[in-house]
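Below is a slice of the complex: some chains, not all, each in place.
The chains carry the letters A and B, assigned in the order they are written, with residues numbered from 1 in each.
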Amino acid sequence: MENIDEYLLYKDKPGVKWINVEGLHQVEVIAKIGEIYGFHPLVQEDILNTGHRPKLEDYGNFVYIILKVLSFDRKTGKVITEQASLVLGPNYVLSFLENDVDIFDPLKERIRSGLGRIRRMGVDYLFYALIDAIVDNYFIVLENLGERIEFLEERLVTNPSPVTLNSIHRLKTGMLFLAKSVWPLREIIGGLERGDSPLIKESTGIYLRDVYDHAIQASDTIETYRDMITGMLDIYLSSINNRIGEVMKVLTVIATIFIPLTFIVGIYGMNFEYMPELKWRWGYPMVWLIMITVGVFMGVYFRKRKWL
Amino acid sequence: MENIDEYLLYKDKPGVKWINVEGLHQVEVIAKIGEIYGFHPLVQEDILNTGHRPKLEDYGNFVYIILKVLSFDRKTGKVITEQASLVLGPNYVLSFLENDVDIFDPLKERIRSGLGRIRRMGVDYLFYALIDAIVDNYFIVLENLGERIEFLEERLVTNPSPVTLNSIHRLKTGMLFLAKSVWPLREIIGGLERGDSPLIKESTGIYLRDVYDHAIQASDTIETYRDMITGMLDIYLSSINNRIGEVMKVLTVIATIFIPLTFIVGIYGMNFEYMPELKWRWGYPMVWLIMITVGVFMGVYFRKRKWL
C-alpha cells in the first residue's frame, strides 16, 4: 500500500482497484489521485478538510461519501472522531483516512486470502464492505460507552461526588458529538440503497440494507444512552438533596434534644439568692429526671417520624 | 414439533406448513431449513443474531420479519426481550424463537382442535395469527408494568426512599428499551397491511389492520407510562425537598424558642458583684414569667405562620 504511484499506473487496466490512503498529510498524493480520476476541486477540498459532517454526493461518474471513523480512548474516556472519505467509481474504490487506523485490516486480510464473497463480487461490494467495516466499528465504541455508563451509574449510587457529575456531563457532551456523527449515516446509506446511482448493483443493495439497519441500531443505542445519562443527572441532583436532608436530620436530632436540656441546666446555673429548688435535698436528682424524660420523649418522637 | 427433518420432507407437498423452531442453539437445523427454502445468507445471520431491532424484509418469494417477544419477570421487575423471526412463503410459515416460550401454545391448541378460522384460512392467516399472538402478549407485560407503576406511586407517597428512586429509575430505563422494541412494529405491520406483498391476501389485510391498531395502542400505553414515570421522578424530588423543609421547621421551632431562653438564664448566671436583680425577692419568679411570655409569644408566632 506504500507505493502509490505504482498503483496509479494500473488506472486504465480492467479489474477492481482499491486505493487506500491513510494519513491526510500526503497532500500531493491526494492531489495526484484527484487529477487522474478527475475530481471536482470541491471534492479534493472536502477530502483534506476533516471538519465535515457525513454526507453523500453523487457526481454521476463517481459517488463520494464522507463518514466518521470512531474510536474510544480508554484512558480519557473520550470518543475520537476521524474522517474517512470513500469514492466509488466504475471500476475503482478510493478510501482516504485521516490517520493510520486499523479498521480495514480484517478486510485486507480477507482480500489477500481470497476468502469470502469479496473477491467474487464487484467493485460496489468492496465499497459496501468498507462502509460495513466502519459502521461495525461503531458498535465496539458503543459497547465501551455502555460499560462506562454502567460504571458511572454504579459510582453514582455508592459514592456520588462532583467528580462523578463532571464525568457524566463530559460523557453527555461526548454523546452529543457522537450523535452528530452517526445520525446523517441513515440518510447516506439509505440514499445509496435506494439505488439512484447506476454504480451500485441491485445485488449489493441487499447488503446496504443490512448496513442501513445497523446504522439505525447505532442511532437508537445512542439515543437510549443519552436518555440514560439525562436520567443519571436527575438522580445525581436528587441524591445531593437527599444527602442534605440526611445531614439536616442529624443536626436537628442532636440540636433538638440538647438545646432544651442546656436551657434546663442553665436555669439552675442562675445566681438568684431566693431559688428554693437549689436548697432542696432532691433538687439535683429531680433535674436529672426531668432531663432524661425530655430526652426519651424526643427520642420517641424522632423514631415515630422515622428520623432515627 | 421435535423431529424437524421429518417435517422438511413435506416441503413440496401441497397444503399449509408451519415449522416452529424454539431455541437458536440448533444452528444446524436452522442452516438446513435455510438451505431448503433458499434463504439469503443475510437472513440466516439475522435469525441467529438476536440483537436486531424489529424489521420487515420482503424478498419477493418470501417475507421475513423480526419481532420481539416480551415477558415480565415478576421477581426482578424487569422485562425480558427475546427475538422472534417469522418467514412467510407461498405455502409455508417458519417461526424461530430465541428460547422455549409458551406464547404460541394457545394457537397450537386451536390448530390441533380444529377450532376457529385458523384451519379454513390460508397460510397468510397463520402468519397473522403468529404476529397477533406476539402482540397480544405485549398487553400482558404492559398490564404487569402498570401494576408496578401503581405500586411504586403508592410507595412514593407513603415511604419515599432512595430505594424507591432507584426502582423508578430502573423502570424508566426498562421502559426505554421496551419502547424501542414496540415502536418499529407499527411500521412493520403497516407495511404488511398495505398489501405490497402478493403473499398476503386482502381478506387477511383486515386482520392485520386489527393488529396494527393493537400495536399503536401498545405504543401509546408505553408513552403514557413513560410520562407517568417522569412525573413520579418530579414528585420524588419535591417530596425530598418537602421533607427537608419539615426537618428545618422542627429545628427552627425548637432552636428559636430555646436559644433566647438560654440567653436569659445565662444572664443571671453571671457572677457580677453588683447585679441588683439577684438580690430581689421576686427575681427568680420574674425570670420565669419573662421566659414563659417569650415562649408563648414564639408559639403563637409559629402557629400563625403554620409551622406548628
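For the reader, a short list of remarks on this structure follows.
Quick note on the criterion: a contact is a pair of C-beta atoms (placed from the backbone, for glycine too) under 8 Å apart; a residue touches a chain by one contact, two chains touch by 3 or more.
Bear in mind that the values here come from a model prediction, so they are computed numbers and not experimental data.
In this structure file the full complex is assembled from 5 copies of one chain, 2 of which are shown.
Assume only the chains that are shown with their structure count from here on.
Distance from the subunit A centre to the subunit B centre is 24 Å, each centre being the mean of its Cα atoms. Those residues of subunit A whose C-beta lies close enough to touch subunit B in the complex are 157, 206-207, 209-210, 213, 216-217, 220, 224, 227-228, 231, 234-235, 237-239, 241-242, 244-245, 248-249, 251-252, 255-256, 259-260, 262-263, 266-267, 269-275, 307. Here subunit B touches subunit A in the complex through residues 40, 42, 51-53, 55, 57, 162, 165-166, 169, 172-173, 176-177, 180, 233, 236-237, 240-241, 243-244, 247-248, 250-251, 254-255, 258-259, 261-262, 265-266, 268-271, 275, 277-281, 283-284, 287, going by the rule given at the top.
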